[in-house]
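The structure under discussion is supplied below as structure tokens; questions concerning it will follow.
For this view, one protein chain was removed and the others were kept in their places.
For clarity, chains are labelled A, B, C, D, E, F and G in written order, and residue numbers in each chain start from 1.
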């Protein structure tokens, strides 16, 4: 059974692990698939590039790290430089141009100004990570938007639901437009 | 190579380990034999019967406990009761009648009033253990008196040499007389 | 002996180890060690029932029973 | 600036982590964080050479050099 | 409070008597004082747990007919902490040696003081490792002869009262085996105290400490405590500051006890929230 | 005393800079104060040994160009004791965290105080286990939020100064990272002191303590130390007894230092005898 | 949803398992990568009236857990390498006093401080032999989070059944990855409660007497059967007894009660084992890559590779492993260490020379490729 591997990289504060978890949770809990999420930290105890991996599949999943990524999302240059080579030839690479200037890659490189859009349309950078979820859904259809919404409903305080839903939608639009 | 096994039993303060060590040291250092000395304590941390074993041989010595004693020396009833069965059939059993009333045994039982003699002839109970060495030498010739004297000279403060030597001699006489 | 009181010295000879503490500290020299090195009330009539012996005995070997009146 | 003294602010931008401590506590508001979140001496002429910034910087990233006279 | 006559048999496992301590070992006197205090308080055997470490002193748990644990060397207090927190209804008493409490167990001691958990620690301080053959302890004091200090101990001892105070204990007392009645009453107060209580009882080891330090037999060693201690703040201290003070140095009932704190500040709080 | 200009490069392993501590981590300020104190004393790098345990704070040993050991969690002091006793010529300095020194290392701490061995212990007290993710420490204090105290810490903290005093330390001081110059001078005095010296420096962990306790960013946390501490015995204490005192609380040069004691009371004694 | 499906990290799976099993007490000292277990329980236990306490160190934590267990609570602690070393004396005491408790050792790179944030399986032998003196122990692992949950429940069950400490040998990788876990309804997995004596209070209770069911029923401190607990050699009443006969019996009991029940205690999983020509023996995280390798070999080469995952590593299931490997042309033991369980496998199989070892000791999760490299070496074919 084929699996889809996505690798995210960002700096500590950017919430990329949240992004990964929302997606994986949507796939497992609401779409009956299997997913694994894992992360690694650099040698530095603090700061440095965070990497989050998810694997989603209809079948079993074993080795928990993505060895060749179908999708690579980079929100930080250092992480990009370190991990970009994980991309499958011809894979999809999404970067936020505010933080990352991608190099030459045998991949479909898409620059999505996610941060700027969030700031412009919502004004709260805290929902950046949810917007990234939306962007991915928009571009790849990796899960249904409703599933992601259900996860957000489940996991986040109700007071923030609307905000997050909005961020998701902003992301989806951004993603769809680029797809 | 045959070995001679001697078991001593006494209460904590009676210095029976000293007795055993003097004999074993005399045999090893001054007579070129091999000797092993070991002791065991009862389950009680304090008080109770002490047992000291020595094995002396011209040859090698292995298992360090006396399994069948050629000589058994008891200075305390509790120890006698506990350990008397270690005696070889026909072995030599020396008891101080002040402390021990021996039972029926397939052994040559000798009652030597060592304590009373020490008190009478020397007046210092502290040299009791050396007197026991003498008695054993007197009865069995297990080592030469000079060897024991050399050990005493080596190991004890010079101020006490004469006293100890005297105790040894008292013991030897006592032993010889009974032999 | 304290007036109108009768004091009994219950000494557990199996437990007494002859340390001499009770003897040494008895304010009235009531106690002694016997030839077996066990505490005995040698002069029970002098006892004032202060129980210091009982309290200090490490071996819980003495009990002072005081009966009021006669 | 303190009379007759010249103060140089040596800021190691590689080491500065932009914590803002030096900025916050400078008694003369000499320092600022720039757009890279690195400390800079924005108003060096106001500096009194108290070295509080240097002493408190957790990253050993500031050195205040004071030259007497001119 | 109990008004019946004290009967030692109620509290001991008589099959182990005479106990194994040496003649004149002060630990027995401490045991007597503890049992009398328990009797005075009218505690039921089932409601008491006695937890000790390893050492001659720590053998005490085996002799007493309560819920008893003879744990690992130094680990009586954390084990007791588990027992107490799991069942706060138990009166938990930890009698242990100076080595057990202040050497290997020193960390648990200061943390129990800090947490103020309702346990009574009774330090049976004979200033030596009795059980292992007379090595020096952190309570021996400079100059004392011990089997690992043939030339005299080079290091200073703790002042246990100061240590307990410094660590934040809410009840701190010191007494001696000479002052057996005082010991009994102090232990009683300590058990009554709601919070961590420390009672240092100067005990004696004629076999190891006594012999090596020419301190005489048991009665002489007891005498020494009579002559060298004074009640807290005694005027005699002015002339002779080396005298050891006895008394209750701290008795603070204001401080929140740990089990109560956990109940009120954690469990009740979250339950109310939930 | 050194009259040259302080040059940080003399004392650090520059290849590890910028160091790995978070932005605004108070430990860096402590490091600066330590290096300036060493410079003030004119110590040679070869003559200094810096020994730490495990924790964010304890990473300090790796950054400094002395004889350095990054030991086990809690075991800096006994390792340092071995180094010092084996080579009394070394100036041995132990900078470590509040967890390292007072939690797992608490026993070694009190025993080092008691022995009065000539080591300088610098407790970088950020009131949290920074390295492992913000669990509470014995220095956190009741009510503090931590990753293992989501409802607030139920237990009381140590007063480190009292603990060190109670354990018998001969030099005990407290200062803060806000008072960086004071910290430098206090460390200097501590290193000069012949005997065990303890300097508690209130440090800050914006990442773990700050966030969980809404204490603001690093500058605000530093402010807090400005506002909530006073010099020892300050009059302000009368109005506000919760203020934390700074200063040198004990500075006793009479007490015999351990290496000296061992030399004089043991080695010299037996050599004379022999 | 009827089912309680969660997508959680391994630490939470362990926490959920502990709560499911009825854990009421946790004492611990933080250490990466086990701290999340403590953190989660500090939040969850008080909600249920349970207790969480952070102790001054790992030694105190272990003692505290033993104390709580003596007072009748199902108790656990969690730690990692350095802390696991420190707990050994306490674990030995729990073995000796037959006090049930659960110790999670979330393995990280060692020895010493090593590499706290990365994975290893270097403590496998330590779990068995880390404490001094003859004893035995139960140690369990899991390779996916559903099993982390399940093995945690089982750990409590086995601890109570055999009156023994049980070690959960998880690792950094299983603890930190997130995966689907279905939390079963109460009752779905059996929960074994403490087996308590039915001797009436007032009658003589023998804390160490084996009953007709082969059990040694317990009593709680405070429950009225006042008894004694000691780490000295002791008799059936719990009192010290160092007579040779008693010691001999005690030591045999402590070892035999576990080692002789290896088959009962064994938990393992077989994948593609029915017709396997090559067997990969593994445990914990390595299993994941072994499964990948096995499937790839089967699907792409038709080479019959099977996987035997040991979920209980101690007592080692000698007979089961021997039997399962009997027909294999080759056995590969895969571990993230320098060779620990491979020693056991070599010891028990009929032909030790057919046992190969595939490892990784760079603190990276062993990869399918690592195991395939071994398979290629043995079979001559690769995918």
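A few remarks follow.
Definition applied: contacts are C-beta pairs under 8 Å (C-beta built on N, C-alpha and C of every residue); 3 or more make two chains touch, one makes a residue touch a chain.
Since this is a predicted model, take the numbers as computed values, not measurements.
Across the entire complex, the residue among F:29, F:71 or F:197 in touch with the chain not shown is F:71. Within the full complex, the residue among E:132, E:220, E:234 or E:260 touching the omitted chain is E:132. Interface note: of F:19, F:79 or F:229, the residue touching the hidden chain in the full complex is F:79. The hidden chain makes contact, of the residues B:7, B:21 or B:71, with B:21.
Although one chain is not displayed, chain B still touches it through residues 21, 24-25, 28-29, 34-39, 41, 60-65, 67. Considering the complete assembly, chain G touches the hidden chain via residues 59, 81-82, 84-86, 88-89, 92-93, 95-97, 109-115, 118, 120, 122-123, 125-126, 128-135, 230-233, 242, 244-245, 247-248, 251-252, 254-255, 337-338, 343, 346-347, 352, 361-364.
Seen from chain F, the chain kept out of the figure touches residues 13, 16, 45-47, 49, 51, 54, 61-62, 65-72, 75, 77-87, 89-90, 107-108, 111, 262, 266-267, 270-271, 274.
Note that only the chains that are shown with their structure count from here on.
Steps from chain F to chain G, minimised over paths through touching chains, total 1.
Chain G has its Cα centroid 38 Å from the Cα centroid of chain E. Each chain gets a centre from the mean of its Cα atoms; for chain A and chain E, those two points are 61 Å apart.
Touching of two or more other chains is recorded for no residue of chain C. The multi-chain contact residues of chain B, meaning those touching 2 or more other chains, do not exist; every residue touches at most one other chain.
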